[in-house]
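Written below as structure tokens is the structure these notes are about.
Removed from the display is one protein chain of the complex; every other protein chain stays in position.
By written order: A and B. Residues from 1 in each chain.
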Amino acid sequence: MKRRTFLKGTVAGGMLGVAASAGLLAPRMVLAAWPEKAFKAKTVDDALNALLGTSDLSESGDIKIKAPDIAENGAVVPITVSTDMKADSISVVIAKNPSPLACSFDLGSNTLGFVSTRVKMGKTSDLIAVVKSGGKLHSAKKTVKVTIGGCGG
Amino acid sequence: MKKLLLITAAVSALGAPLVSQASPEDDLKAFRGYFMERFPNVPLEEFANGVYAIDPASREQWEAIEEFPPYEIAIEEGEELFNTPFKNGKTYASCFRNGGIGVKGDYPYYDTEKGRVETLESAINECRTKNGEKPLKWKKGKLASISAYMAFTTRGQTIDIKIPHDQRALDAYEHGKHFYYARRGQLNMSCAHCHVDNSGNKIRADILSPALGHLSHFPVYRSKWGGLGTVHRRFGGCNKQVRALPFKAQSKQYRDLEYFLTYMSNGIPWNGPGARK
Partner (left out) sequence: MAKKKIRIRAKLKGDVAEVKALMSHPMETGLRKNKKTGKKIPAHFIKEVICEHKGNKVLVANWSVAVSKNPYLSFKFKGAAKGDMVKISWSDNKGSTASAEAKIG
């Protein structure tokens, strides 16, 4: 079953070697297909439901979002999400983007609740970090302003 | 500011050839003094970081980008290109002093034989044509990557552009200076209006970077371009932004402008390639 999912996706032959040598995968880290429905969802709730099965979020003070108050350039917004919780996954949702779910990270059992990347924001929006931990979804959010530059855009 | 205006006015009042009433050394002193007064908490070498030297909020984002800057890809690419021999077996190293390592500081310079300002990019392409290769495009791509590699090996050295005792060199410098202070485009603005008079102020949502240190960090990876660009690419872009027709990359206007502007950053460390928004 897993192999078929593998071949169905866009993963090329080279990756098969990787998965094979990986041996047994930890139950949490089953190589699921790319969550197309979640990435195509047009609302935050639809995206979360498709990705994580629920959109019930409980705000947590234990999730830190490092992101600028005003993005210098909306095409490259550096963000870091960190938490001390035992996190199974961290997802980044940008509420006002055409497709709110930006990226999602599944963490191994020894992996810290920390992820840093650079994302695109189309306009001023809440940046929502969703941490799956203990069977629940915890979240924090930060408003990041995106402005039009002055020098001709 | 007034002092600068006086120097400029005096220069513009005279016809061509431009005979300077103030020497480049005097200009540099006045230029540097203006910015050090305008931004008293910024040490001279910090001006190499442009707007990030004067705005803490954008500096934080820049530092996040610099943790693993996107121009590293270009440096690596540039190194590979630099070390790949031409069809005739020679390499770029044969065209430069010290095998081309740590030599960006030699540019731009006034070539008294050729009678023109030579830039790093023009030297790279000349090396190519001299060795039977086609010249590369001026503003981005492979040339920019090679320039990035050469800038990288020069990092830390101090900008020290020389203007030889040659009237033609002085004219080139003055020509560049005149360009900087001349109004252009539909918006009828000069480079100085934004980057001298209004440095540190906002133009819509952008903070205008000071002219001091402007040419320390090229070529530059701009998030806006999603890639690397040379100085002349930026010059062209800036001219377009005031709705003026840009000059061609490596045109006399831009070469002389680069000569003047780099000289104005003497004393500041070379820190290219840079990352900007």
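As a working rule, contacts are C-beta pairs under 8 Å (C-beta built on N, C-alpha and C of every residue); 3 or more make two chains touch, one makes a residue touch a chain.
Bear in mind that the values here come from a model prediction, so they are computed numbers and not experimental data.
Interchain touches from the omitted chain, evaluated on the whole complex, reach A, B.
Although one chain is not drawn, its touching partners on chain A can still be listed: residues 9-12, 14-15, 18, 21-23, 25-26, 29, 31, 34-35, 39, 75-78, 80, 94, 97-99, 101-108, 110-112, 114-120. Against the chain not displayed here, chain B makes contact via residues 67-70, 72-73, 76-77, 80-81, 84, 226.
Please note the rule applied: only the chains that are shown with their structure count from here on.
With each centre defined as the average position of its C-alpha atoms, the distance from chain A to chain B rounds to 40 Å. Residues of chain A that touch chain B in their complex: 68-73, 75-78, 80, 118, 147-152. Interface residues of chain B, counted against chain A in their complex, comprise 57-58, 60-62, 64-65, 202-206, 223-224, 226, 238, 240-241, 277.
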